[in-house]
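Other chains dropped; remaining ones untouched in position.
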Amino acid sequence: MTLNEVTISRAILEEQHRALIDHLEMDAAVIGGGPSGLACAALLGERGVSCALIEKKLSIGGGMWGGGMMFPRIVVQEEARRLLDRFDIAYKEFEEGYYVAKSVEAVAKLTAAACDAGVEFFNLTTVEDVMIRGDGRIGGLVVNWTPVDMAGLHVDPLTMACTCTVDATGHDAMIARMVEKKGGALKVKGESFMWAERAESRILDHTKEVFPGLFVTGMAANAVAGECRMGPIFGGMLLSGERAAELVAERLRR
Amino acid sequence: MTLNEVTISRAILEEQHRALIDHLEMDAAVIGGGPSGLACAALLGERGVSCALIEKKLSIGGGMWGGGMMFPRIVVQEEARRLLDRFDIAYKEFEEGYYVAKSVEAVAKLTAAACDAGVEFFNLTTVEDVMIRGDGRIGGLVVNWTPVDMAGLHVDPLTMACTCTVDATGHDAMIARMVEKKGGALKVKGESFMWAERAESRILDHTKEVFPGLFVTGMAANAVAGECRMGPIFGGMLLSGERAAELVAERLRR
Amino acid sequence: MTLNEVTISRAILEEQHRALIDHLEMDAAVIGGGPSGLACAALLGERGVSCALIEKKLSIGGGMWGGGMMFPRIVVQEEARRLLDRFDIAYKEFEEGYYVAKSVEAVAKLTAAACDAGVEFFNLTTVEDVMIRGDGRIGGLVVNWTPVDMAGLHVDPLTMACTCTVDATGHDAMIARMVEKKGGALKVKGESFMWAERAESRILDHTKEVFPGLFVTGMAANAVAGECRMGPIFGGMLLSGERAAELVAERLRR
Amino acid sequence: MTLNEVTISRAILEEQHRALIDHLEMDAAVIGGGPSGLACAALLGERGVSCALIEKKLSIGGGMWGGGMMFPRIVVQEEARRLLDRFDIAYKEFEEGYYVAKSVEAVAKLTAAACDAGVEFFNLTTVEDVMIRGDGRIGGLVVNWTPVDMAGLHVDPLTMACTCTVDATGHDAMIARMVEKKGGALKVKGESFMWAERAESRILDHTKEVFPGLFVTGMAANAVAGECRMGPIFGGMLLSGERAAELVAERLRR
């Protein structure tokens, strides 16, 4: 067939432009494309929430690609096995209650699920700040291209409005820290020592709205709460993403 | 439930160790996790070929994540639409014969398909050299951890044997160039100017065994042949991956 | 008044999207925002040519901002004084025939003139390659965001079609070198020693179409021809830009 | 004509030397060549104030070149439209009260206006410190070449005296922070969250003399006051520059 380079360019520009315009005002924005963010976004999408996942890096998946110490396997415990099933991630029982999956497959399947659920992905996009108007709640995100920051350039950001924001940025809890640093009533205690059992058992309690409009999930939830870290076991991550989706949906009354 | 950090570590180590040992001798190794490499590996796996995909970076997906100029959309033409369907990638017709998909979804679905087909992924793994014994054909790969190279450390590599090697490393055609640089009878002409139509129509001819045991696919095929480049249209990439899988399977007589 | 951040974002996105779509096919593209490129673009615009100026950096102006050795003054000789007048750049006679202007003003006024003439600016945009189809002439540019390259990311480019391309990239003659490197019938001889008088007197002869569809102007013209360099005197730059505009307009038959 | 390289060099050296000597003692120094600094300097120059604009970078224009997220457009609201007209910057109404201009044109026209008003530009010049003598007011600037700092060299600065100093350095409020850091009675509260409406409505109140001899304008004014940020809307920037010019002129009794 005949192919025209300009048509290809126009197709990409028009489609993505429309997607971006459509998400300048949305129900929920999930920041960070690791396991809890992906699970949360996928489940929000399945509930029909207009939702975008904003990821700083070029690729989606966060710290899950590398498994443990670059051995690309992850472990999930009994309580979260149903989520592996739900997202169609293959696994193998290692010992009773310990299931091993491939980290690459886990990323791919979670991402695929989010896509199927209608989540829009904005990768290479950095959240520089949040928008807080007169009502004192986070009502939007101030975003920029990641490479602008990587290249040390000075370029103004744009703004995307959202009713709910989910901080799924991992250990750094970057959105929560931004709020704290600028004087918002929020304290990020920071992740504590490794203690997998405790970390996994408490994470659902820490998954909640920590500032008007801001929900935390995954390691960001534990970091805000000063909770222990858990290493390469991902059950809590997935369950926390699920919980965050429920809380956000509830807030949006869906 | 009770969770033990050591059991988690052991589960990861044992499982991945077994996977690595199992792939020290395999049928096919695909180098590079971009669209053609993923398609090739997935289709090889579906045919029951013992196959690993070796990727230098932490994440799988290569240059496809960013779409065109960071607008995360890709275009596929009519001829390759059936592959979008086969890999369950959603798309939208932009103009007649031009289909637009989300780049993030394309990566996720291709990777998921390869996982489902039993392909083993070795990410963060760099191919430093190839093994060529007395028969003059490429019979294996000399591999190392990518971070060893990124950190400028001097550490010896290991060797993985494979009957067929597929160079899916994109513009750089890294395996082919390695062979050329060390004196193998192979000339990498380098990618020519942009001319999408020509590049797309010729890529299948260039997808072939270019040195005993070495097949090229995707932009690596065009780079070896001195063919034009095509930009963010991915039909040829997918078709080339499919063709490479057929050629390798034929060579392996499956 | 009431201000809405989302409306601000939408305004920027919609307007620039339209500008980009409108220039995916254009009459002329000038690469490089130094004095010759700006003069050329401004004069093309004044003739009604649909024209974009593509600049790699964030700011327009190239090497003119710094004057000579960071003393922000430039010199223009008698022959080109009329162009200072035309672009409304103030100057002072230093010795007979030597006019001194402020480098900052020169950049600002040339840029302003190009804007007034309807030229569209694409800054932070790198030309990675050219498009050459079956007719063997340069028919478009393969472009990407500059920060993508600065950040060492792997992202595919897009294509903009143009009937005429003007290489105004200075000493490097980047477009001409790209053509040469990929095997086009074009030899870039490289800039010779400093000899201002000779360089200034020959530059108009070197300003021409050096490859089907590709015109060179300013130091790029001298670099292709192996001509001398001239230092911080800018008369020849401006006259060469003017000449390039005439040649392009003629080719476009306007 | 005959051209002599040495005459060209001498012309540049003599003219710029004279300009520098003439500005070792001046009425007003504006630090930072973004929109508010340019507007302020241009309007001071129009009032006959002896004024220099000191810019750290090679190019003038600050963060305005890149528009929002590298889409080179800016937005100005109704209240400031008259300043677009005054500086001859073309615009288009997007929605009622929202006007979109090209960021490149805005920089060029503001800079051109400042040049026409007799402002002297010192680019590539960093303000390292301020001079405060016995009267306790800022009476001058301690300046150095920017590349000296970029290259990590240890070279002493020089001093330029000025009656009024305008900090137009944006978010960083660099001059104000310098004063604060060395113990001056001045507190820089730092920019708050994004809230364009509030930021735009308060900026004029924050544009004032915050320390004897030191005026703040633009985002520096908001940063000192702990005010919200506003993103790529520039009405407040221009109005703040205008206000700063009025205050300085008043102080100088002109």
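Note that the chains take the letters A, B, C and D in the order they are written out, and that residue 1 is the start of every chain.
What we mean here is this: contacts are C-beta pairs under 8 Å (C-beta built on N, C-alpha and C of every residue); 3 or more make two chains touch, one makes a residue touch a chain.
Because the structure is a prediction, the values reported are computed rather than measured.
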Per this structure file, total copies of the shared sequence (4 shown): 8
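By our rule, only the chains that are shown with their structure count from here on.
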Where subunit A and subunit D overlap in contact partners, by chain label: C
Chain whose Cα centroid lies at the greatest distance from that of subunit A: C
Same-site or different-site touching of subunit A by its copy subunit B, using the half cut: same
C-alpha-based rotation, subunit B on subunit C, 0 to 180 degrees, nearest 5: 90
Separation of subunit B from subunit D, taking each centre as the mean of its C-alpha atoms, in whole Å: 52
For subunit C paired with subunit D, centre-to-centre distance based on mean C-alpha positions, whole Å: 28
Touching two or more other chains - residue numbers and ranges from subunit A: 5, 8-10, 12-14, 17, 58, 124, 131, 140, 145, 147-148, 153-155, 158-159
Topology of the chain contact graph, where touching chains are joined (line, ring, star, complete, other): other
Interchain contacts (touch definition) - all pairs: A-B, A-C, A-D, B-C, C-D
Complex contact set, residues of subunit B against subunit C: 62-70, 190, 192-198, 229, 231-232
Touching residues on subunit C, where the partner in the complex is subunit A: 5-6, 8-10, 12-14, 17, 20-21, 24-25, 58, 124, 131, 140, 145-148, 150-151, 153-155, 158-161
Touching residues (chain side subunit C, partner subunit D) in the complex: 1-5, 7-17, 57-61, 65-75, 77-79, 90, 92, 94-95, 97-98, 100, 102, 104-105, 107-109, 111-112, 115-116, 121-124, 145, 147, 194, 196-197, 200, 231-233
